[in-house]
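With one protein chain removed, the remaining protein chains of the complex are shown where they sit.
Chain naming follows the written order as A and B, and within any one chain the residues start at number 1.
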Amino acid sequence: MRHLLSAADLSRAEAIEILDTTATMAATQSREIKKLPALRGLTVVNLFFEDSTRTRISFEAAAKRLSADVINFSAKGSSVSKGESLKDTALTLAAMGADAVVIRHQASGAPHRLATSGWVRTPVVNAGDGMHQHPTQALLDAFTMRRHLAGGGEAGPDGIGRDLAGAKVVIVGDVLHSRVARSNVDLLHTLGADVTLVAPPTLLPVGVHTWPCAVSYDLNATIADVRPDAIMMLRVQRERMSSAGGGFFPSPMEYSRRYGLDGTRLAALPEHCVVMHPGPMNRGLEISAKAADSPRSTIVEQVANGVAVRMAVLYLLLAGGTETEGSR
Amino acid sequence: MTSGAPSTTVLSENDISRALTRIAHEILERNKGGADLVLLGIPTRGAPLARRLGERILAAEGRPDAPLEDLVGTLDITMHRDDLRRNPTRALEPTRIPSGGLDEKVVVLVDDVLYSGRTIRAALDAISDLGRPRAVQLAVLVDRGHRELPIRADYIGKNLPTSRSERVSVRLTELDGTDSVVLSS
């Protein structure tokens, strides 16, 4: 693994290695001294072209707990045709001696360009690009699911070495605009889970039938038929209902009625089913407060696991020498 | 190991067993019993060695049914290595500390081979992140010399004079299906 650009690039073995490493990292985070010296002397640049305090802080905490130096570069608004180009920003960072670049960008494929254009030679971690991918989110979701669904016995509470074979995962909401959905479908499929996407037809991309998952327009029927082990609610932006926003649904009320996780649907879920959300939530739209705050909700745990996953990714990308590929 | 290269078995299964039994008694003797002891095996092969030592210590103290997990743990030192970036990325092994913690305990680090001493330096760093033991001691199955740091072992299964070009391979039943220490060039 030279970069982490897309969850689709990960093999089953690589994904499990990251999840297992995450478990080790997570264990260190309950200690009094959380800091590890693994990346001492290295510099990680957080290059954020899009506002995301949560993700940036998560990467920053991960890098710092591995003793790396962190430079935050917030370039919101300075991207695309006005101001400094992605290329010049990248060349500047390379000249400053970055050892890894974590990039968040509103343009799908920007991390891919950064990694393959020759502008920088360091590992590139995709922290979310447009409507394309958000692989560390998928990894932390998978880690959270594995802990709840495959933990126990010889594999310990984190399900070390295990995949998610047979786990039934339902992902609900704005799949069309969601990099979280794309990343999760790819990674969960790789790990052997059965994924069902549920969304109004307007919020599913043309071509979704080729994805390795099932697709439904009916949340009630899916809950009844699939009996999910995990249900993930995606954020829906209110502005998408207006004509200018694309007119994807008639009103928040109607969306919530048909696709929101309310008390009734929460009660209809199997006892062991965990409720997930990548955040930030629209309480009352895609998820009710009752569901978000219920004991089966893993939403806060997901955030904590996010730091451990990002530590694992940075560690695996940076800790080794130059010949990291295939020679572990 | 290169096949066909001249190699000598320097410790047999029995030799290893005897050495561990002796070390277990030495640890008890030096520390006047096993009360405050914690054995931390350094993965990969230090971990089973620590378990074996722990079993012997519990047996010698006449409490073979006491939970081994309260006496023996593992300590992964990968992230504390000073040669981390010189080698391909290593998979992390779990660190497991007995529930009593390390504070005010006597920690005995257990490893298979003592060579440059860099692994033990990393282990001492790792321990200091985990707590403040009263003392730290070191038990190794083989000391092959060539130290690069001022570190020495408290308990040694066998002192084995080697040249730097030689290779010491420790095999343990738990991981390799057989017990032996082989010296090859």
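Just so we're on the same page, a residue touches a chain if its C-beta (ideal position, glycine included) is under 8 Å from a C-beta of that chain, and two chains touch if they have at least 3 such contacts.
Here is the rule we go by: contacts and distances are computed from a predicted model.
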| item | value |
| --- | --- |
| Chain not displayed: protein name in its UniProt record ("Dihydroorotase", "Arsenosugar biosynthesis-associated peroxidase-like protein", "ABC transporter permease" or "NADH-quinone oxidoreductase subunit I") | "Dihydroorotase" |
| Displayed chains contacting the withheld chain | A |
| From A:34, A:113, A:258 or A:296, residue that would touch the chain that is not displayed | A:113 |
| Touch with the omitted chain, as defined above, among A:3, A:65, A:105 or A:146 | A:105 |
| Contact partner of the left-out chain, one of A:179, A:235 or A:310 | A:179 |
| Touching residues (missing chain, whole complex) on subunit A | 8, 79-81, 85-87, 105-110, 112-113, 116-117, 129-133, 179, 182, 205-208, 210-211 |
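Heads up, the rule we're going with is that only the chains that are shown with their structure count from here on.
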| item | value |
| --- | --- |
| Subunit A and subunit B: spacing of chain centres that average the CA atoms, whole Å | 39 |
| Residue ranges of subunit B in contact with subunit A within the complex | 76, 78-80, 84-95, 125, 129-131 |
| Contact footprint of subunit B on subunit A as seen in their complex | 17, 20-21, 23-25, 27-28, 31-33, 35-38, 66, 160, 315-316, 319-321, 323-324, 327-328 |
